[in-house]
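This part shows chain A:
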Amino acid sequence: MSDKILEIKDLVVHYITDKTTVKAVNGISLSLERGESLGLVGETGAGKTTTALSVMQLIPDPPGKIMSGEILYEGQDLVSMEPTQKREIRGNHISMIFQDPMTALNPVLSVGDQIAEVVRLHQKISRAQASIKAQEMLELVGIPGERYAEYPHQFSGGMKQRVVIAIALACNPKLLIADEPTTALDVTIQDQVLDLIEKLMREFGTSLLLITHDLGVVAEICQKAAIMYAGEIVEYGTLKHIYEKTAHPYTVGLFGSVPNLTVDVDRLNPIKGLMPDPTDLPIGCPFAPRCPDVMPRCVASPVPVTEVESGHYVKCVKFLRSEAER
Partner candidate 1 sequence: MSEKETTAVTMKKRGQFKDIRRRFAKNKGAILGLGFIVILVVCALIPSVIAPYGFDDQQLSRRFQSPSWNHLFGTDEYGRDIFSRVVYGCRISLTLGLVSVTISCVLGIILGCISGYYGKVVDNVIMRIIDIMLSIPNILLAVSIVAALGTSFFNLMLAIGIGAVPGYARVVRASILSVKEQEYIEAARSNGASDWRIITRHIIPNCMAPIIVQATMSIASAVLSAAGMSFIGLGIMPPTPEWGSMLASGRAYIRDYWYVVTFPGLAIMLTVFSINLLGDGLRDALDPRLKS
Partner candidate 2 sequence: MMIPVLIGVSFVIFSMLYFAPGDAADVILGDMATVADKQQFRAQYGLDKPFLVQYVRYMEGVVLRGDLGTSYVTRQPVTVEILERFPTTLQLSAMSVFLAVIIGISVGIISATRQYSFIDNLATSLSMVGVSMPNFWQGMMLIIIFAVWLRWLPPSGFSTPLHWILPAVTVGTNSSANIMRMTRSSMLEIIRQDYIRTARAKGQTEAVVIWKHALKNALIPIITVVGLSFGRLLGGAVLTESIFSIAGVGKLMVDAIKLKNFPMVQGGVLFIAFVMSIVNLVVDLLYSFADPRIRSMYTRPKTKKFKAVAAGEAA
């Protein structure tokens, strides 16, 4: 209980405009222990980034709103905190790195100053000492400390992402949220950056919430995984559960669509159809229209979560136990 760094309980987030309401996240729950890594997997538009931004309390309001649910960091609810407390936590206890390194850094400030900024925000040290700390962080992520005074445009994409990582880890946060940190980078650089993140996680004992659409990356770095679809977590468990005892048809489909190096095929196997419109979600299971195992119960009413084995949760009619739930 007390070893849980992060606990999300029934989080619901909507984006409300005067024309429509986008139901981005619809009742998700997950938890993360100290030092653990969780992979949040899903297609574009599944609600992963919204989840991450909710933890950081950075959902733009308007039009976004956390409608209900709790986000507990070390037992305290982030949603109901005072703004000052939230600022105290951001960058300090919980940090986030974003998807596109090209636009994540302020072009008119030196990279060193941007790292020093987060240090000075949360620690009472002098400007000079913060600069030294910033320099140390640069070295830690593999950038020569002398480049402190250079500007973002003087760095490549991969190096910019390292600077972003340096900023995120400068205050030794307990939880790092990484939103598709390598998607925008070249394949060769992706590996380097992932290795770096993994190394730093282990060195500092930081917990990691890794958002990605790449099942391979999750297998390498994480211990648990949560599969998101249309704002809901459809399957959740340890790597063994997800990869070897795959339950939900969507997860099965995801694995099925990954190209197989050993088998010769003529065509790839995508999942038929498209994700539902988040402004017009169906009442029952959102995956029903595309599911090969669909039955009438699927579209009739919302599907409850089943724990198929200890720690392995699935949101699917196929696994409903009691007749009452059918």
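Observations, loosely collected:
As a working rule, a residue touches a chain if its C-beta (ideal position, glycine included) is under 8 Å from a C-beta of that chain, and two chains touch if they have at least 3 such contacts; residues count from 1.
On the choice of candidates, all candidates are chains of the complex that A comes from, given by their letters.
Source: prediction; values computed, not measured.
Touch, as defined above, links chain A to just one of 1 or 2 in this complex, and that is 2.
Listing the residues of chain A that touch candidate 2 in their complex gives 56, 58, 86-92, 95-96, 98, 100, 103-110, 112, 117-118, 121-122, 128-129, 131-132, 135, 145-151, 153-154, 164, 167.
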